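Submitted below is the structure of interest, expressed as C-alpha cells.
Missing here: one protein chain of the complex. Every other protein chain is in place.
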Amino acid sequence: MSVFGLNDVSVRFGGRRRSVEALRGVDLVIEEHERWGIVGESGSGKTTLLKLLAGLEAPTSGSLTFFDAALDLRRRETMAKLRSSVQMVFQDPRGSLDPRMTIADIVAEPLRSPLLRGRGDVPRDRAARVDEVLEAVGLDRSAKSLYPHEFSGGQRQRIALARALAPRPKILLADEPVSALDVSVRAHVLNLVNDLVDSMGLTLVMVTHDLAVVRHTCDHVGVLRHGQLVEVGATGEVMDHPRQAYTKELINAVARLDV
Amino acid sequence: MALLRAATRRVVIFLVTVLVASAVIFGIVQALPGDVALATLGMGASPESVDALRVQWGLDRPLALRYLEWVVGMVHGDFGASYLTGQSVVSQIGPPLAVTAWLVGLSMPLSLLAALPLGLVGAMGRRRWFGVSVNAATHVGLAIPVFFVGAILTIIFAVKLRWVRANGYVPLTTSPGEWAIRLVLPVASIVIVQACFLARYVRAGFIDVLTEDYYRTARAVGWTRWRGLWRHGIRNVATSVVTVIGLQLASLLVGAILVEQTFAMPGLGSLLVQAVRRRDLMVVQGVGMLLVAAVLTVNFLVDLAYLAIDPRLKRGGRS
Amino acid sequence: MSVLRVRDLTVSFGRRHLVAVDQVSLDIEPGQRLGLVGASGSGKTVLASTIIGLLPDNAHVDGSVTFDGQELTTLPDREFSAIRGKDLTMVFQEPMTALDPTMRVGRQAAELVALHSESSQGTTRQLVVDVFDRVGLDQASRIVDAYPHELSGGQRQRVIIAMALINRPSLVICDEPTTALDATVQAKVLRLLDEELASVDAACLFISHDLGLVASLCSDVAVIHAGRIVERGRTEQVFHHPSHPYTAGLVATASIDKVRPGERLPVIEDFFDPSTVDSAPPSESTNRPHRRIRRSR
Partner (left out) sequence: MKKLTVIIGLVCSGLVVVAALVSLVWTPFDPRKVDGPARFAPPGWPHVLGTDAFGIDTASRLLVGAQTTLLVGVVAVALAAVIGVPLGVFVGMGHRIAGEVVARASDILFALPALLLAILLAAALGASVTTAAVAIGIATIPVFQRMARAATLTVMSQDYILAAQVSGIPGGVIAIRHVLPNITPVLGVQAAASFSMAILAEAGLSYLGLSAPQSTPTWGRMLHDANLYAAPIQAVIPGVAIAVAVLGFNLLGDGVRDYLDPRMKELR
C-alpha cells in the first residue's frame, strides 16, 4: 500500500496577477517503510512539497492520496487519519520548540491532540510515554522540567524528535533536520534518526540540500528544481549514474575533503 | 502601472476613512444620550420650551438626515452654524486656525531639528556617559506634560525675569515684533516635549542601523563610526521618522490645545474647550473634524510619499 | 615579513569576562591562504572581528595584532578606518543583509573607492563596472544601478567580493562567505574567490565550518576549538594525518561519504572527549564553550 501518491500535483501561491508556482506537475509515489530524500536548492519547492504531505497546504491542481484515499483538507475523517500518523521535525531547533513550555509539555503536546482520540493504540499514560521517548532519543529524565533555551542545538533537535515520536506516528517528515547544526552534532542526530526509523519501522521523507546526508540515510531520492521533480530513483542509482545534467552539477558541487 | 493602481487604492481608502471618521465624530457628539436642549435650558425648563428649542435647532429630525446635511455642507465648505449664537462655524474657526497653524507649523520643523542631533548622540553613545545622559534627558522631557513646561517657562521668563509677556496672541500683520514675542514661549514649550518624543524615534532608528549587517559592512569598508552611521543611517532614520509624522501631528495638535490654554491664546484648542463647556455641539463637531481630517491627510500623504521613495515598492522587487 | 601577525590574543566579553578567544597566535604570509576551521561558538568569528577591529563595545582585548608591521589593537578608529576597506578587507556570511538596502550597489562600491583615493567620480564608475564584470556579474553596467533587493543571493555575494577586492588589498578575511548560498552557487562563488585572490595576489584568512571548502581553497589550515588553536599546518598534512584528536574527530565527521550508507556515522566523541558532550544534561545555559577567567582590569 502506498503511503502518499501525488499525481500531477501543482501548487500556486498568490493572487491571479502575481502567482508563484511552487510545484509544477509533480508525480510521486511513496511506499510504506521507504526512506525518501528530496533534494533541491532554495526556491525549488521542497518545503512546499513537505507541507503538502503534512496536510498544511493543499494542491492547486492534481490529486494527492494518503493510504490510497484522496486527501481533502476539509474532510475531518481523512485529516484525522493524517494528523494522527504523520509527524514532522524542522530545520531550526530554536524556533520549533515553544520557549515558554517545559520539555515535558512540549513532548506531550501531540498526545493531547483531539484527533488522536479515535485511534486505538494511543499511549494512555502521557507521563510514561514522555519518559519513554526521551529515553529513546538519549535524553535524561531530568530534562523534563527544563525549558528549551537551556539546551544546545543538538539536544533541542533530540527533543523535537521525541515530540514527533510520542504519538507513535507511521510517517516522519523532516525539513532539513541537520543543516542548522554543527558538523560534529550532525552525525549524532543522523545516527539517531537512522536508529529510530529502523526500530520503529517508520516511513521517512526528508527534505535537504545536502546530497551526502541523503546518500547516507535514504534509499530513494527525488531531485527538485524550480518546482519540478527532474529526477527520481534509488539513491545509489541516481548518485552513481545521474541522468540529468542538473543532478550531476549538484553532485559535483559537494566539496570533498580529498585534497 | 502598478504604481498608479497602488496610488488609486490609497486614495479610495483615504476618502472612505475620512467619511467613516466623520460618522464617528458625528456619532459621538450627536447620537450619544444626553439632550443638548435640556442641558442648555437647565433642568428646571418646561418640556414645551425644550421641545421648541429642539425644533428651532432642527434636533427633532432624524439623525441620518442631519448627518447627511452636515457632510454635504462640509464638502461645500459649510460646517453648519452654532446652535447657540447662530454664527457660522467656518467664520468662528478662521482666526483661531491661524493661531494654531503658526504654533504647529513652527514647532514641527524646530522639534525635528533638535531631535536629530539628540538622537544621533543618544544612539552612538548609548554605552557612554554622553549618550546615556542625553537619553535620560529625553526620558524626563517626555514625562513632563507640555502645559507644565509652559508653566515653568512662564515662571522663569515672564514672572521672574520679565523678559516676555506670556499671554494672548497678536497677529503677524498687526505687529510682527509682538507676534514673535507672544509665540516664543508657547512654541518653546511644544518643541521641548516634541523634540524628546522625536529624539527617541531617531535614536531607535540609528541603533537599528548600528546592529545591521550593512553598517558592519560600511565599517569594514573604511567608514569611521560617526560618518558611517550618518551616511548609511540617515535614510533609515528618515523613513522611521516620516512614519511617525502623522502620529507626531496628532500629538502636536494635542500639545497646541493644552499650550493655548496655558498662554491664553485664542487658537482652535481654546475654541474647542470653550465650545465643550458651552455644549456648542456644531462647533465641537466642526473643530474635531478639522483636526482629525488634518491628521488623516498627513498620514495619507506620508503613505503616498512612501510609494514614491521606497525602491522596493517602486520596482516590485524579487525578495 | 608576515602580512598578519597575531600574538597571544585573548578576547573576552562583558563584565563576567567570558572568554571567546584564548591566547591565539598565528601568522599569515603575503599571498598565503589560511583556513580557520571550528564548530560554531569556537571563537572563529570573534577572532575575525578582532583582527578587523569591529568588536562590540563590551569586548576586552589582550595581546597583539600587527598588520603590515602596524599594531592594530591600539590603533585609533580614524587611522584604522584608513586601512579597513583598502589594505585589509572582509567578506561576510550573509549576502542578503550585508548591503545597504537603500543605496544602489554600484554606488556602494564607488563610495568605497572614493573613500580611499582621490579619483574622480567618472573614472570610478568605469572601474566599478570593470570589477563587477570580472566577478562574473552579467550585464555589469546594469547591475551597478540595481538595488540589493533586485539581485539574487549569489549576485549580492559577488558584489561583496568585488567590493572586498576593488582596492587590491593585501589581506582579505572571509567569514563563511558561501554558507548562506545554494550548493551550485557556492561552488561557482568559491571558484571566483580562488581566481580573484590569485589575481590581486592577496593573502586570505578563510573562516569556515566546512572542511571541504577549506581543503579546496587553502594551502594551510588552523583548527580552533573553545577559543584555542589546537592544530595548525599544511592543509593535506592536517586533514590526512591529524595530530590532535579533536581534528581527527572533525575530519571523520566531515567525511560522511566515506561511511557505507546506513552504517553508524563516527562522532567527535569517538576521538576526543570534550567537556560538552551533546547528550549529557546541560551544565550551563549556553552552548558556547565559555570559560571564566580572572578579571584583567
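Read from first to last, the chains carry the letters A, B and C; within each, the first residue is number 1.
Operating definition for what follows: a residue touches a chain if its C-beta (ideal position, glycine included) is under 8 Å from a C-beta of that chain, and two chains touch if they have at least 3 such contacts.
Because the structure is a prediction, the values reported are computed rather than measured.
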Q) Which listed residue (A:Phe90, A:Phe151 or A:Tyr246) would be found touching the missing chain in the intact complex? A) A:Phe90
Q) Which of these, B:Gly58, B:Pro109, B:Pro145 or B:Gly168, touches the one chain of the complex that we don't see? A) B:Pro145
Q: Against the chain that's been left off, what residues of chain A make contact? List them.
A: 54-56, 79-80, 83-84, 86-88, 90-92, 95-101, 106, 109-110, 112-116, 160, 163-164, 167, 173
**Q.** Missing-partner contacts on chain B, residue numbers
**A.** 13, 16-17, 20-21, 24-25, 28-30, 32-34, 39, 132, 139-140, 142-148, 151-152, 154-155, 158-159, 211, 246-247, 250-251, 253-254, 257-258, 261, 272-273, 275-277, 279, 281, 284, 288, 291-292, 295-296, 299
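Methods note: only the chains that are shown with their structure count from here on.
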(Q) Can you tell me, using the touch rule above, whether these chains form a line, ring, star, complete graph or other shape? (A) line
Q: Could you give the separation in Å between the centres of chain B and chain C, each centre being the mean of its C-alpha atoms?
A: 50
Q: Indicate the whole-number Å distance between the mean C-alpha point of chain A and the mean C-alpha point of chain C.
A: 33
Q: Would you mind listing the residues of chain C that make contact with two or more other chains?
A: none
Q: Specify, in ascending order, the residues of chain A that touch 2 or more different other chains.
A: none
Q | Contacting residues of chain B [partner chain C, same complex] | A | 127, 212-214, 216-225, 231-232, 235-236, 311-312, 315, 317-319
Q.
Quick check: in the complex, which residue numbers of chain C touch chain B?
A. 52, 54, 57-58, 77-78, 81-86, 89-90, 92, 94, 96-103, 111-112, 115-116, 147, 149-152, 160, 163
Q: Would you pull the chain C residues touching chain A in the complex into a rising list?
A: 39-40, 153, 182-187, 190, 209-213, 215-216, 235-236, 239-240, 249-251, 253-257, 259, 261-262, 264-268, 276, 278-282, 285, 287
